[in-house]
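The other protein chains are all here in position, but one chain of the complex has been omitted.
Labels for the chains are A, B and C, by order of writing; each one numbers its residues from 1.
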C-alpha cells in the first residue's frame, strides 16, 4: 500500500527555508508518516534565488510569484518562511484556497493580525503550524512529562531566558527585525522563552514588562542612520494560571551568548534546569533522593525520551537543531492526517503574540497587565 | 617590633559568629596585619552558650551581658552577629563608646535604622564593616578590575540572582527572617545580589520590583500557624547610573539550589559569567579573541588574583567560604589602621538597605521608583 | 545542467543502515554534491526486513540476496552495514565488480582481512570509505587545524578514551561483538579513540596494551552461558611519530557513560579538551592569553567551523549525530567525483585495525610493540 502524497509549496529560501527543507527531507526517513512528502514548488523573489533553491533543495518547480503556489490545486501545504511582514497576506490567501499552512514564527507582526489568521484557519478547517522548534526537543517533552507526573511537586516558580548576541554590534544594519511593528528582542527571542514557559507550565495570565532599547540607532545601509525604537532587551515578571510566578527575558545583545535558551523551574519536591546550549541534557533535582546523595542529575537524551529513538537507538549520540525541525514537520504532517492535534497551531502562535504585546504595553505603562 | 593589639568583643556565637572567629584566626596567618588580634570577650544569651564559645573559640572572657563588652575599655572592636533586630541598639552603643563596629548583614531591619547607624559611626569617627563576604572573593575583585580596565567595553546589561532553597519547606518554622520589619528573601539573599551588582557596576538608581509571598503561613512552633507577609521571591528590574540595565532576584525557595549567587554582565566587547556554586572560577568572553576561537574561558583562581596568593602559592587549589571571611576581617583591620578605606562600611550597608526597601515599595505600587 | 546519478545499494538495515540512509537523505540538501544520490536497492536477510526498509527508507528495489546488488550494473556504490564478519566477502565482491564501497567500521575482524580489502580496492581503482563518523565533527576539524597552525605549540601528550556502558550488564547476551575474531571493547570503541588520536596527531608507532575481560561469560540466548575472551576494557600507552606520548582507552562497561569519547591534548603553548558528550564544544587553553585571564575557553560550534554553516547559518544551534553522518556521506561522494581525497578509506581503516591488533598482541605479551 502506498502513502498518499502531500505536496509542499515553500515560500522563502533563506535560513529558515533551508531548515524547513532539511525537515522535509529527514522527517519521512525518521518517522512513519501518513503521507509521502513531495517538494512541489518553491517561490522566492528573484529567478536566480528560486531556481537555485529548486535545484539545491530538490523542488520540482520554482516561481517568483508566491501566488502561483496558492492557486495551484496540486499543492496541499503552503510553507511560509518569508519575512514576518508578509506572513499574514500569504497565510490568509493560502487558507482561503483551502491549504494547510506552516508558518515561521513570529506568526505576524501584531496580535490582531495573528488573530485574524487563526480565526480564518479554524473557519476554513485547515491545519496550521507555527515554527517554535525548540519545543520539539525530546528533553522538553521529558520535562513536561515529569512536571505533569508530579516529579517536582507543586510548581512554584520559573525563570526563563533566551539570550543571543547577534544584534550586539551597534554597527549591524537596521533590518525588518527592528521594525516598530512586530520587531524587537522580545518578539524575536523572548517569544521562544514564553513558548517554552507555557509549554511546561500552562498559560501566563499577568505580566509586568521592561523593554529597553540599548542601541538607539543603526546604520540604514545607505550611509545614514535610522532610529531604533524596539527593545534590545525585553523582559517581564509573570504569573501563571497554575499559581506559579516567574520571570522571562529576551535579549539579542548578550555578548558571548549564541543560544542561551535556558530555564529553571522549581516546585515543592524538585527542580529542573535546562540550557539550549546543551539541549540534549536535562538537569533534575529531587528532594526524594536520599540525604547526602541529592544533586542535579544530568540526564542525557536517549531512547527513553520520545522521539529520540527514531533518530538513534543508542543514548548520548545527540540530536541537532535540524533534527528538531524534522520532529516539527512530522508533528504537523500527523496533524494534517488527523492523527494527533496540531502541535503548535496559529491559535497557539496568537497566544505568544498576545503575551509579547501585553509585555510591551505593560512596559510602556509600567504596570501589571492581564493577558487577554 | 611587636604589633599593637586589637581586642575583639564578639556578640553572638551561632553560624555567623563561628565564621567570624574562623576569620579572626586565619587572617593574621594569611595577611600581614597591622595589629595582633586578640579574642577578648564573647557574649551570648546563656551562661552555657557563652562559656562554650569562649572555650571552643579561644576567647579569654565570656559574659551573658553584651553591654559588658561595650563598657570594657580594653575592647577595641565590637563584632555583632546577634539577630538582625538587635543590630541597631548594639551598634549605636558601641559607637557611642568609641569602638569600631563589625556587623553582620543586613545592617538593620530598616533603612532608617541603618541611616542612623551610619551617621553615628561617621560622626564618632569609628570604622565600620558590614559582612557582605561574597564581595571578598578574589574572582570578584578580578571581575571588577576587568570591567574597569575596559575588557568588556561599555557595560550594557546585568543579570544577578541569589537563590537558595533553605526556606522551601513549608513546614519550616517561622523565624525572625520572616519578620515584616526587615525580613524576606530579598533582604536576606537578594541583598547579596544587589551588593555584587553595585560592587561591579556602581550605583543602582531605579528599580521596578516584584516581591511574592509563596508560602503564606508557617508553623509557629507552638502547634499553630503564623501568617507570613514577607517575600519568598523578591526581584527587580534595575537601572545603573552608568547607563546599564538589568535584573536582580533573591529567592529562598529555589528547590535544589544551595548557593546560586550568580551573575552575567555583558558589554560591547565582552562578558563575564560567574556562579558562587563554583566561586573559584570566572568565565570571560572577549569579542577580541580570534574568530573561530571565541568562547567563555574558565579562569581558575590563582596567584594572579589578589589576594589568593596569600592563602596558597599554587593556582587551582581553591579558597573556601571561611577564607572569604578571613579576607573580610583583614580588610577591616587594615581600615582600622587607616591603611585603606573601609571595604564595605555602614554607609555602604545603608545603600543596600535602601535599594531593598525601594524594591519592596516599588513592588507594592507596581511602579518604577528611584533609589534615593 | 543536471547532476549525474549515483545509485546506492545498501546491505543491512539496522542501527547503522538507518543512519546511513539519514546521511544519504540529508547530504544532498546540505552540500552541493556532484551527484544526485539515488537509493536504488536495499538488501536484508528476510523479505520482511528488506521490504520494510525499502518502503521506510525510500529505496526503489529490495532483495534478500546481497549479491544482486553486486551484479546489478546500475548500482555504483555498495554500502555495507551488515555484521562485521561479512564485510570482507561483500567488499571484495563489490570491488571485483568495480563498485565504490562504503563500509561501516570495523572494516574487518582482522587486519589481514582489511589489508586484502584495501589492496583490492586500490588495485581496482575504486573509492572506499570506512564509517568513523566522529571524525566528521567540525569541532574536530577545528582542533586539527589549530594543532597544525601551532596554536598548542609543539605537541607533547594526549589522553583519549571512548567509554560507554552498553555492555555493562552481565546478563546482556553474547553477540558477534564478543567474537574472539575482531570483537571486544578496544576494537569496537577504542578504535574510535585511536582514529581521533591519529586524525589529530598523526601516526601511532608504538603501543603497550592492557586488555581485560571483566565479564567472563554471558548468556548464550539458549538458556546456557558462553565464555567471553575478548576485552571489556582495552587500553594502551602509545607513542606518536611526532614525538608525543599518551594513552588510549576503549571501554564498554563504564557504567553511566553513553558517549564518553573524550580527549585532551597538550603542547608547549596550549591545550585542547573535548568530550563527545558535548560534541558541539571545543575547549582551548592558550598560554598566550594574558596572565590572570587564562583558562580553557568553551568554543561553541558555529559558522566559523567548516562545514557547520551548511547546516545552519547561526552559531550555537548544534549539529546532531546524524549530521555527522551526512558530512561523512558528502566527503565520500566528493571523493568519488575525484574532487577531494577519500576522507577515511580502507587503507586508513586498515591502519586502525593494525593498531588494535598490536595492542591486543602487546597486552598478551606484556611488552611494547611497534605498529607495523
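The rule is short, and it goes like this: a residue touches a chain if its C-beta (ideal position, glycine included) is under 8 Å from a C-beta of that chain, and two chains touch if they have at least 3 such contacts.
Worth saying up front: this structure is predicted, and the values here are computed from it rather than measured.
In the complete complex, the hidden chain is touched by one of B:58, B:150, B:180 or B:203, namely B:58.
Considering the whole complex, the residue from A:67, A:144 or A:294 that touches the absent chain is A:294. Touch with the chain omitted from the figure is made, among A:7, A:63, A:142 or A:196, by A:142. Within the complete assembly, C:253 is the residue of C:189, C:253 or C:327 that touches the hidden chain. Contact residues of chain A toward the unshown chain are 142, 146, 151, 281, 283-284, 289, 291-300, 304-305.
Although one chain is not displayed, chain C still touches it through residues 152, 156-157, 159, 161, 165, 168, 170, 208, 210, 212, 214, 233, 235, 237, 245, 247, 249, 251, 253-257, 264, 266-271, 273, 285, 287, 294, 296, 366-368.
By the touch criterion stated above, the residues of chain B touching the omitted chain are 15, 18-19, 21-22, 25-26, 28-30, 32, 56-58, 164, 166, 257-259, 276-279, 300, 302, 311-323.
Methods note: only the chains that are shown with their structure count from here on.
Centrality by C-alpha centroid: the chain sitting nearest the overall protein C-alpha mean is A. Between the Cα centres of chain B and chain C there is a gap of 54 Å. Computed centre separation for the pair chain A/chain B is 41 angstrom, with centres defined by C-alpha atoms. Each chain gets a centre from the mean of its Cα atoms; for chain A and chain C, those two points are 34 Å apart. Contacts with at least two other chains are made by residues 300 of chain C.
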